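Omission of a single protein chain aside, the complex is shown with its protein chains in their original locations.
Chain naming follows the written order as A, B and C, and within any one chain the residues start at number 1.
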Amino acid sequence: MSTPAWHEPVLQQFPAVRWDGAARALIVPPELARAVAEWLTQPDHGAWDFCSNVTGVDYLPREVKEKSKRPDGTEEIVVRTEPGSLQVVYHLYSVAQRSGPLVLKQVVPRQAPAAVSLTPVWRSCELQEREVYDLFGVSFEGHPDLRRILMWDEFTGHPMRKDYAEPQDYEWEPTPHGDVLEKHRRGKVIIA
Amino acid sequence: MRLLGFGILKGMAVTLENFVRSYFDRDRRHHLFTKEYAWEPGAPAEVLPARADTTVTAHSRNFPILLHDGADPMGGIRCVACQICERECPPQCIYIEKDYDEQGKYIKRPAIFDIDLSVCMSCQICVEVCPFDAIVMDSQFELSTANRFGGLLQHRDQLLKSNEYYHRIHPEEARARDDRMAQEKAEKEAKQAAADAAKKKAAEAKAAAEIAAEKSKPEPSAPTAGGAA
Amino acid sequence: MSAAAATAAASYSLVRQPAMETGLLEVSMGPHHPSTHGVFRMDVRLDGETVVALKPVFGYLHRNHEKLAEGMSYLASMPFTDRLDYFNSMTNNWAYALAAEQLLPIEVPERAQYLRVIMAELTRLVNHTSLVGFFLNDLGALGTPLLYAFRERERILDLFEQASGARMMCNYFRFGGLRCDVPEGWLARARAVVDAFPRFLDEFEKLLCENEIVLARTQRVGVLSGAQAVNAGITGPMLRASGVNYDLRKVDRYGIYERFAFRVPLGSAGDCYDRFMIRLLEMRESLKILDAALRDIPTGPVMGNAPRVFKPAASETYGRVESPKGELGFYLIADGTTKPYRYRVRPPSFINLTVLEDLCVGHTIADAVVILGSVDIVLGEVDR
Partner (left out) sequence: MTQTLLNLLAIAVPLAVGFASLFAFTTWLERKILARIQNRIGPNRISLPFTRFRRLFGLIQPAADGLKMLAKEDIVPRDADKLLHLLAPILSLVPPMMVLCLLPLELPYATAGMRALQAAALDNAVLLFFAITSLNTLAVFMAGWASRNKYSLLGGMRAVAQMVSYEIPLVLSAAVVIMAAGGMNAQAIVEAQRAQWFIFTPWGLAAFLIFFIASLAETNRSPFDLPEAESEIIAGYFTEYSGFKFALFFLGEYLAIFAVSGLAVTLFLGGGAGPWVAAYPALSCVWFLAKIFALIFVMIWLRGTLPRLRVDQLMGFAWKFLLPLSLLNLFVAAAALKLAKPWLSWPVGALVLYGAAVALSRSHRADAAPRTYSYAE
């Protein structure tokens, strides 16, 4: 499936924006996101008036093994840790021109992730960015009402992160087998 | 411009029509749609009810059961405890342990096969992934129990139902499954037979070649009965 | 009784009020309320009966569907999509299958394509009938329109049960086709249901569409302009009621929708009445599609050449369909294993709630209920 090159004018206009060919997405630096978004909504820049989907993706830090050649010609395996990242993904469509999707990504570090809210540009981001804030812990600068949305206010942690560990005895329902039975054996649960 | 209330009168005509005609709706298809009792025949006649006293049709699915061939449940159990369904079950409600004989050798059947009906969501993924046609969906829904946890945990012996029972509840599906199994079996047998025949042929050819070689040799020796293989 | 009165009298004391004060009344509507369509809450601030502020509160039905799906195989998520918008399991299935088939292209056989369209349009009928029924229930019509609607829905659910084994949690679509073919005689029964359906629509329109109370209650209530709707990501009948011609069946032409002649009804005012009427009109268009599909459906297999283990290469995709409630999208990131690395549902009824406050402010609390009804939400999808 080949999509038209909707991204090219963006790359020309904003040199800091990168194009990720594998994911078919524009990687937009957070500080530029607002400007890019506003530019994209203009009728002669594609009229991307409809932001359909906003979500987050969590990439854990991972070890990459790379072969490199030593000056003396022998090969060496270098283990390098690639830093993880959190991505905020926006799927844009144009209702006016019936085109899309154009994928926009804000990539932020996993530690203290801060993206820029595109809610002022596309209202549809409002609840979805709140959801990303809630489930991934990405804070959005410029969001009018950034609160937890699906989890309750007192909840700690961000469950959609890949390294989220479920608390031990959190709201579990006893079922008769598996780890529950195991807990039962250890005397934690009484099964009628 | 009409007087206020004409649209209301129009609507009232509809409700009055429904009210009056509900007393004359003999076949209960439109104006008296609700059945007085759940077990009143109401489903279209083309859809076979599985039991005379329920509205469960021959297509309804509810919870999985294990099938066995023949009269002896454990003798004819189809499940070989391969644990594919356990792995694939979306809500993880199946629990299987393999059975071993005294020597610790795996005999192809489950020692424990539990399905937790309080967790099962009747999606029939287990039926689809089973390579042995051992698990199918039941249409029994009267499963209430006083014991919330233990009572809804169905064990192997509760789950085992005969193939005849399956034919009774889902005749069409059961027939199709049996046909397919028979076909697969026939294919397998044909393949096996073909393989056997090929093997036999090869052996015969080998024996013939040996005999021929013997004949050409001057001193006779005891030929091994290769043809018997 | 007298003893009770005596104790009550004993505990009675005059309520003293230093001075008359007026203030805003804060009402927490929900999560247990007859008209929030599930466990949904609206924190409403009222001036008399007029809504001054309204904050929707979500999450009472949150089960982190996306996280669950990331921990299991691609196929195993299929039954969970049934439970998103439990009125429309067939279209949910389709959206997911569509996205997955974009990750790993599998040719869908012709008969399956037709059956997919038939199931999706029947689902649209199911959803819209229930919606107009519930909507009028919110208006205060004591169950009558709802029960008429459910009468028709029942017939379609019978069809679903015969095809898939379940009435609501169908789990019928597979990557590359359908789980099984429909049983013998099913198409004829579907044809009978489709042929009888206009009678219900006529009856329903006669019952309430000209009713002065309905007109007065819904017209010019909760007006949403087209530009605002697009900007807020509103999709589905709600968007088209605001006059925006955007129907994914026409825009994306997924499946085999380009083979069917149907029209897209558009509203002009964008109020509750338009949202209600658009759904009634859409049902008539769906019937046209069903009519053609049931006529043209070929015989043949219903399952394409799908691999036994669904294991797409590392890539990402976004697939969307026109679910009865709006644009239902699935964003999938594959990492080359049998489990999706990221699985995201774009829930239409959740995003359609973005403008709820804007629509309700300035109207009365009774209108807020009606507006919420006209948005058409299902909490299984909103909270996921």
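Criterion: a contact is a pair of C-beta atoms (placed from the backbone, for glycine too) under 8 Å apart; a residue touches a chain by one contact, two chains touch by 3 or more.
Quick caveat: nothing in here was measured; it's all calculated off a predicted structure.
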Q: Going by the touch rule at the top, give the shown chains the omitted chain contacts.
A: B, C
Q | Sole contact to the chain not displayed, among C:61, C:84, C:187 or C:208 | A | C:208
Q | Residue of C:71, C:105 or C:143 in touch with the missing chain, whole complex considered | A | C:143
(Q) Under the stated touch rule, tell me which residues of subunit C contact the chain that is not displayed. (A) 4-5, 8-9, 11-12, 15, 25-27, 33-35, 49, 136-144, 147-148, 151, 207-217, 219, 245, 247, 250, 263-269, 273-274, 277-278, 281, 364-367, 369
Q | Interface with the undisplayed chain - residues on subunit B | A | 1-5, 8, 11-12, 14-16, 18-19, 22-23, 30-34, 36
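The criterion applied here is as follows: only the chains that are shown with their structure count from here on.
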Q) For subunit A and subunit B, what's the span in angstrom between their mean Cα positions? A) 42
Q. Roughly how far is subunit A from subunit C, going centre to centre by Cα mean, in whole Å?
A. 26
Q: Sort out for me which residues of subunit A touch subunit C in the complex.
A: 1, 22-25, 49-53, 55, 57, 89, 91, 95, 98, 101, 103, 122-128, 135, 148-152, 159-160
Q.
Give the list of subunit B residues in touch with subunit C in this complex.
A. 4-8, 10-11, 13-15, 18, 30, 33, 43-44, 46-47, 57, 59-61, 88-90, 121-125, 128, 137, 172
Q: Within their complex, state which residues of subunit C touch subunit A.
A: 58-59, 62, 64, 66-67, 102, 228, 230-235, 244, 246, 251, 314-316, 318, 320, 327, 329, 331, 333, 341-342, 344, 346, 350-351, 353-355, 383-384
